[in-house]
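The complex is shown incomplete by one protein chain, all other protein chains being positioned as in the whole.
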Amino acid sequence: MIDSYLRQSALDHLGLAGRTSEEPEKAAVRLGEKLLPAAVNLRGDVADPAFVAALREALGVEPPSAPNTVATNGEVALLWLGPDEWLALQHGAAPEAEAQMAAKLRDALGDLHAATTEVGEQYVCIHLAGPKAREVIEKGCPLDLHPRAFGGVGHCAQSHLSKATILLHQVSPGEDGEPAFDLYTRRSFADYLWRWLEDAAGEYGVAIVAP
Amino acid sequence: MLQITCPHCGARAESEFHNGGEAHIERPKDPAALTDAEWAEFVFLRDNPKGLLLERWNHTQGCRRWFNVARDTVTYEILAVYPMGSQPPALDPRRYV
Partner (left out) sequence: MSGYRLSSGGQIDRARPLSFAFDGKRYQGYAGDTLASALLANGVDLFGRSFKYHRPRGLFSAGVEEPNALVTLRSGARAEPNTRATVVELYDGLEASSQNRWPSLAFDVMAMNQLAGPLFSAGFYYKTFMGPTRKAWMLYEYFIRKAAGLGAGTLLPDPDRYEEMNAFCDVLVVGAGPAGLMAATAAASSGARVILADEQSALGGNLRGSASAQENLAGLAALDNVTLLARTTVYGYYDDNTLGAVERVADHVAAPAEGQPRERHWTIRAKQVVLATGAIERPIIFGDNDKPGVMLADAGRLYVERHGVAPGRRVAVFANNDGAYRSVAALTTAGVAVSAIVDARREIGAEAQAIAAASGAELLLGQVVTRALGGQRLSGIEVAAFDPVQGARDGAQRQISADCLLVSGGWTPTIHLASQAGGPARWDDSLTAFLPGEASQPWRAAGACQGTLDSAACFAEGAQAGAEAARACGLSPNPVSLPGAKTEPLADVPLPVWDARPPHGKGKAFVDLQHDVTASDISLAHREGFRSVEHLKRYTTLGMATDQGKTSNVTGLALMARERKLSIPEVGTTRFRPPYTPVSLGALAGQARGSHFRPTRRTAMHDWHVENGAEMQAAGLWLRPRIYAQGSETVEQAYSREARQVRASVGMVDVSTLGKIDVQGLDAAEFLNRVYSNGFLKLPEGKARYGLMLREDGFLWDDGTTWRLSETQFLMTTTTANAAPVLSQLEFLLAAVWPELKVAVTSVTEQWAGMAVSGPKSREVLASVLDDLDMSNEALPFMGVRKGHLNGLPVLVARLSFSGELAYEVYCGAHHGEAVWSRILEAGKPFGMIPYGVEALGTLRIEKGHVAGPELDGRTTAEDLGLAGMTSRKKHYIGSSMLKREGLTDPARLKLVGFVSADGGKIRAGAHLVAANDTSSPPRSLGHITSTTYSPALEKYIALGLLEDGPERVGEKLVATYPLKNIDVDVEVVSSHFFDPEGSRMHV
């Protein structure tokens, strides 16, 4: 058996675990990697009750039909990617979780015209939090992230950050002045994006954390 | 930079999109029935109007869906956004001579 410690994030080489800050609360931006989420890409017709029922059965959560929103049951989150596309995400799960989730979905979907694709290994999840987290993203991303425009928690959007494609998920609203975001990018771009973020956040003071 | 309203994701910056050329260029349903001239028209010839142009855009860095845009090539004003497979809404484009 190839041990699970041989599973490598695309940011492994940066040795982030050894660079975590002692006083993260002093930094205006906290950066960290949420390791190896399980993710399944889903295509299907949200107007078809059978499709919705199959997702509810397999994941315990229904796909949101409102654009740029997220539905979650606390364990699995369904992020809206397009009118017939979602990303089912689970953090902190066992290595087998992704295949199991996909298998459950395939069983539940049966013969419906839907598609289930395991995609967790192509993503890296970077977590950004703190009083200046929003500004760091705004430096390179053309989305309006103001609370009036970006609906706070439960909001997600695909866009680009500098020259990398991203999926942005706001996970903390920032009413306390500490907004938090999960930012997904393709693994081949992860090194580029991490370095860019750390550089962009430098102005405000950045701490590396293990979220 | 244009702001383009993706019919699915809402208003976004042009940098998230790719232009896909003129819209409503329908691929022949019965390819064998076409003359050479008709093929040439389909493959090579595109309008380049001053004023209203119907074109396809793809939200490449967003939902990746294709859609149609009615745009004035002089002012760059986007007059309408409408789904693939549908006809443009009634428009009152500015005319140029």
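Lettered A and B in written order, each chain numbered from 1.
Here is the rule we use: contacts are C-beta pairs under 8 Å (C-beta built on N, C-alpha and C of every residue); 3 or more make two chains touch, one makes a residue touch a chain.
Source: prediction; values computed, not measured.
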Item checked: Where the unshown chain meets chain A, residue by residue -> 1-2, 6-10, 12-13, 36, 41, 43, 99, 113-122, 135, 138-144, 146, 148-149, 162-164, 186-189, 191-193, 195-196, 199-200, 202-205
Checklist line | chain B, residues in touch with the chain not shown (by the definition above) | finding: 1-3, 13, 18, 20, 27, 31-32, 34, 36, 39, 43-44, 56, 58, 60, 64-66, 75-76, 84-85
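Here is the rule we use: only the chains that are shown with their structure count from here on.
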Checklist line | Separation of mean Cα positions, chain B and chain A [Å, integer] | finding: 32
Next item on the list: Over in the complex, which chain B residues touch chain A? Could you list them?
Entry: 8-10, 12-13, 15-16, 61-65
Checklist line | Complex interface listing, chain A residues touching chain B | finding: 67-68, 81-83, 85, 142-143, 157-160, 165
